[in-house]
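My questions all concern the structure below.
With one protein chain held back, the other chains of the complex are shown just where they sit.
By letter and in written order, the chains are A, B and C; residue numbering begins at 1 in each of them.
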Amino acid sequence: MMTDVVAPVARLSARGLTRHFTTRVPGRILAAKRVTRAVEDVSLDLVAGRVTAVVGESGSGKSVLARMLARIVTPTSGELFLEGNAIALRARRTLDYAAQVQLVLQDPFASMNPVHPVRHSLERPLLIHGAHKAEVDELARSVLARVALDPPDRFLDRYPHELSGGQLQRVSIARALCVQPSVLLADEPISMLDVSVRLGILNLLKGLADHERLAILYITHDIASARYLADETIVMYAGQVVERSPGTVLIDEPAHPYTQLLIASVPDPSGAARVDRGAGESRPFVRAEEGCAFALRCPHATSRCRHECPPAFVIGEGHVSRCWLHADQAPASSDLATPGRQREGEATKT
Amino acid sequence: MKTLRLPRSPKVLLGLGIVGFFIIMTVVGPWLAPDNPSSTAFPALLGPSAHHWLGTTSLGQDIFSQLLVGARATMVVALVAGLVATLLSMVIGVSAGYLGGVSDDGLSLLSNVFLAIPGLPLLIVIDSYLPVTSRSNEFVIGLIISLTGWAWGARVLRAQTMSLRNRDFVEAARIIGESRRRIMFTEIAPNLLPVLASSLLFTVLYSIGAYVTLAYIGLTSTAVWNWGTMLYWAQANNAPLSNEWYWFVPPGTCIALVGTGLALLNFGIDEFINPRLRAGGLSSRQRRSLGLPRRTRLGLTPVLRPRAPRGAPRRNVVSS
Amino acid sequence: MRMILRRIGLYALTAWVAVTVNFVLPRLMPGNPVQTLIGKLTGQVTPNEIRAIRLSFGMGFHEGLLAQYGTYLNQLAHGNLGISITLGAPVSSILRESVPWTVGLIGVSTVLSFLIGTFSGAILGWTRGSRFDSLIPTATFFQAIPYFFLGTVMLLIFGSNLHWFPVLGAYSANVTPGWNWAFVGSVIRYGELPVISIVLSSVAGWMLGMRNMMITMIGEDFVLMAVAKGLPRRKVIWHAARSAVLPSIANLSLAIGLVVSGALLVELVFNYPGVGDLLLQAVLNEDYPLIQGIFLVITFTVLAANLLADLVYLGLDPRTRSEAAV
Partner (left out) sequence: MSTSRVDVGDRLERHGATPARESTPSARAFVLEVSDLSVHYGVDANMVRAVHDVTLNVRRSTVLGVAGESGSGKSTLVYALTRLLRAPGVISGGQAILNVSSPDDPTQVTPVNLTTASERELRRVRWSHVSIVLQSALNALNPVRRIGREFDEVLRTHRRSLSRSDRRRRAAELLALVGLEPDRLDRFPHELSGGQRQRTMIALALALDPELVVMDEPTTALDVVTQREIITELAELRSRFGFAMIFITHDLSLLVELADEIVVMYAGSIVERANAGELYAAPRHPYTLGLLESFPPLHGERRELTGIAGSPPDLAAESVGCSFAPRCPFAMDRCRAESPPLAPLGDTGRSVACWLHTEHSVVPVPAPLARRWTVPSGPAAPGVSR
């Protein structure tokens, strides 16, 4: 359905996506409200054939971001463009959008209905998206083959509890592929799986990007797996993008103190050098009302960090970091500092 | 769909047997009755005998016939009330749980109010205003009982639906573009089946109690034979104080047996819903043959065939 | 705090619903039974009494429905529940005599039943698989027996045949009511059998519920940790039971309604001078003012008991204190 474009065109673009949740302050009689800024001003482009990795710890807002992109969660503000066309975010998600953008959830055991066999999970999306009854069996088999569940007969009539985690996650990916999407969002697809089958899933995703030209968003807390896959890497902290770079530049040369801390924390038997880590009792993800979100844990924090939120500074080709340490660099217009690509994308839109 | 497979425990089998027996009695009871339950053709207050298995009343009616005929009205009312109440609780509970927001607030409030009002007194008030013709109609009585008995089920179903609504497989169905209605009926509803079944058992149990009670205090037509009216007449004629046990013990025992059967079935459903309640694998016969203790105590994992330790002269205490 | 306010709001609403049901019901029924009743009564009682009855139903003379409702609420607010047709006395003063008996009987039975049931349920849950398990079918059977039937059987066996307990009434005819030992002793003696009947009927519910929760709790990690800490067995059981009892208490408020319903009939069986016996008389005589008065009093009492149970729960579960639950 897509004609091949020479320049990498963003299939799904987000501009300034923001999501705030209001929660009641517990224990108060009068409903005092507290605003949680789950995602704040995130922009990204998902490009055909490329894997964009979003790395963050729990509470960083990465899952909410994926749900906004899948339009399961409505953004508080921001814009979405599918194939360059602006999406009306207040309106209901159309079936057409579901056919373009699919989301794979984290827990393969929970994301399959225990009362239905695998067949149901695959035939429903096919039927919803206009396949004929006569062909669904054939299509379901072929999509199972695409995720390397061979032979399909062994899996089609199994119930979820009869399959292993890795197999279920493949079924889950197959379910998403049934609708022939152009964008695949994967929310921590390997974190619930056994170590030995994780690479299988990662390689499957990589194959979908390389051979089937899907635009893939890979969300993870495991920065090493991001390094394995990513064509672009984004690090989030407390709802904000703190660092982003093409490829895995930011993993090899982390600039933001949070990215440095994250990398230093990963168990690494090869024993590379360690960076300083924040001292004292680790603090929960409470965002400071003003200033840099990471200031409370940052070993380099100055009074400026505590009072002024840093903008994104360009520190290399497409590499930006939201930290005052880089104040000598030029600030980026938005944290989406991929000028080349964006210009080409806009050119095709007009 | 393997949504509800009851564990084959003795409890469940016994429950099935009891409930099955009374269902058969409901269907064929009136035909099997040897005499017309209202006929006063026999001598009064005969004790149990070959002719009158359960004796006769003070008016000379055959008690055994009353028992057989009375089963039908009792069970019909219980079933009508149980089904209607379960339907009500499903509609209200599931909608509240799935829709959330304002509709949830409203519907939960409604069921909480009905939960807080004591059921029987309300039932008595409503019933006492009913015209006598309606009091003899099993369906009217059943409907009124269901009005006071749906709230508990609605509350349980709401909680269950809410927890299902947030499950990943429901979100996954939403992501592929499944419609709301289909998510309700094909994704969520099958998972609610065990809870629904349990709720049905409870409302039937409640309804039997409520109906029999109404009849016992004379608020249903005394001309309709059910187990409650039998108790009413027995009480009215001071049977308990006159040692005429054969008059009031049989209907009371039948009520208790039906209730026990339903409750036993519910054990099976409970074990299905909450796996921790299932017995842990070993039957008591297996345990005995393996020399294991009758039950496993927490923090004392049983040890099978303790092998003599090799080498060092260590203690060889027989384990518990 | 939020939770308590919400519960109070709920109960206030429930009370209002009950009051309104009382008002609406007679008007909904075909042929307005109250009108019929008053028609029947004309000539039997004084016009003044008829006026009082009409007022308590909100039936002034030529008023619209809303004005009738206003009159009804106003009467209620002044504690005027009308005049009993059969007894010829104000309903409120009749109730003042019988309510204490009921509250005493049901209160004592409920507390006893809850304590015994919860305790034995905890033991049953802990010793699952042991000989005690054979108690479960028996308990299930007792749970299924209607309260009044069990009461009748108890009366027959232990009262009229074995003469272990005095039967019928709340105290011996030989004592004078008042705060004297003879009277109190007699009340206790006469209360024994009714209390035992109610406890026997209701204890199985608590027991089985607690057993299930206990088994569920034993499956939790923190109970296993209590064992791993080398705590004595009684402390381990306490760890599990302390958490397992919470749902029982949460359900207490719901169960009170059921227990009250059942216990009213036990009063009837034992001729106990509480509202149960009164209710039966009222029903048989179609004494609507009395029926309604009893219904309202029972409802208000149950609601008060519910609130008490909620407060206990709040005190026992720290999580509800910080989260805005229910």
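The criterion applied here is as follows: a contact is a pair of C-beta atoms (placed from the backbone, for glycine too) under 8 Å apart; a residue touches a chain by one contact, two chains touch by 3 or more.
All figures in this text were calculated on a predicted structure; none of them were measured in a lab.
S.K.: If the full complex is used, which shown chains touch the chain that is missing here?
M.R.: A, B, C
S.K.: Tell me which residue among B:32, B:223 or B:290 touches the hidden chain in the full complex.
M.R.: Missing-chain contact among the listed residues: B:290.
S.K.: Taking the full complex into account, find the residue in A:135, A:268 or A:317 that is in contact with the omitted chain.
M.R.: A:268
S.K.: Tell me which residue among A:88, A:134 or A:195 touches the hidden chain in the full complex.
M.R.: With A:88, A:134 or A:195 as choices, the missing chain is touched by A:195.
S.K.: On chain B, where is the contact patch with the chain that was removed from view?
M.R.: Spelled out for chain B, the touching residues are 280-282, 286, 290, 292, 296-307, 309-310, 312-320.
S.K.: Even though one chain is hidden, which residues of chain C still touch it in the full complex?
M.R.: 219-222, 224-233, 235, 239, 242-243, 246, 316-319, 322
S.K.: Across the whole complex, list the residues on chain A that are touched by the chain not included here.
M.R.: Chain A touches the chain not shown through residues 57-58, 164-167, 194-200, 202-203, 221-225, 227-228, 248, 251-252, 261-272, 277, 280-282, 284.
Convention: only the chains that are shown with their structure count from here on.
S.K.: Which two chains have the most C-beta pairs in contact?
M.R.: By number of C-beta pairs in contact, the leading chain pair is B-C.
S.K.: Would you identify the chain whose Cα-based centre sits farthest away from the centre of chain C?
M.R.: The chain lying farthest from chain C is A.
S.K.: Grab the C-alpha centre of each chain and report whichever is closest to the global C-alpha centre.
M.R.: Nearest to the common C-alpha centre lies chain B.
S.K.: Between chain A and chain B, what is the gap in Å from one C-alpha centre to the other?
M.R.: Averaging C-alpha atoms per chain gives centres 50 Å apart.
S.K.: Report the inter-chain centroid distance for chain A and chain C in whole angstrom, where each centroid is the mean of the CA atoms.
M.R.: Each chain reduced to its C-alpha mean, chain A and chain C end up 57 Å apart.
S.K.: Which parts of chain A, given as residue numbers and ranges, touch two or more other chains?
M.R.: none
S.K.: For a test of understanding, state which residues of chain B touch chain A in their complex under the given definition.
M.R.: Against chain A, chain B makes touches at 1-3, 167-169, 171-178, 186-187, 190-191.
S.K.: Once bound in the complex, which stretches of chain B touch chain C?
M.R.: These residues of chain B touch chain C: 11, 14, 109, 112-113, 115-122, 124-126, 128-131, 152, 205, 209, 212-213, 216-219, 231, 235, 240-241, 243, 245, 248-249, 252, 255-260, 262-264, 267, 270, 274, 276-277, 279-280, 284, 294-296, 298-299.
S.K.: Which residues of chain C touch chain B in their complex?
M.R.: 10-11, 13-14, 17-18, 21-22, 25-26, 28-31, 33, 127-131, 136-137, 140-141, 143-146, 148-149, 152-153, 155-156, 160-161, 212, 215-216, 218-219, 223-224, 227-228, 236, 253-254, 256-258, 260-262, 264-265, 268-269, 279-280, 283-284, 286, 288, 291-292, 294-295, 298-299, 302-303, 306
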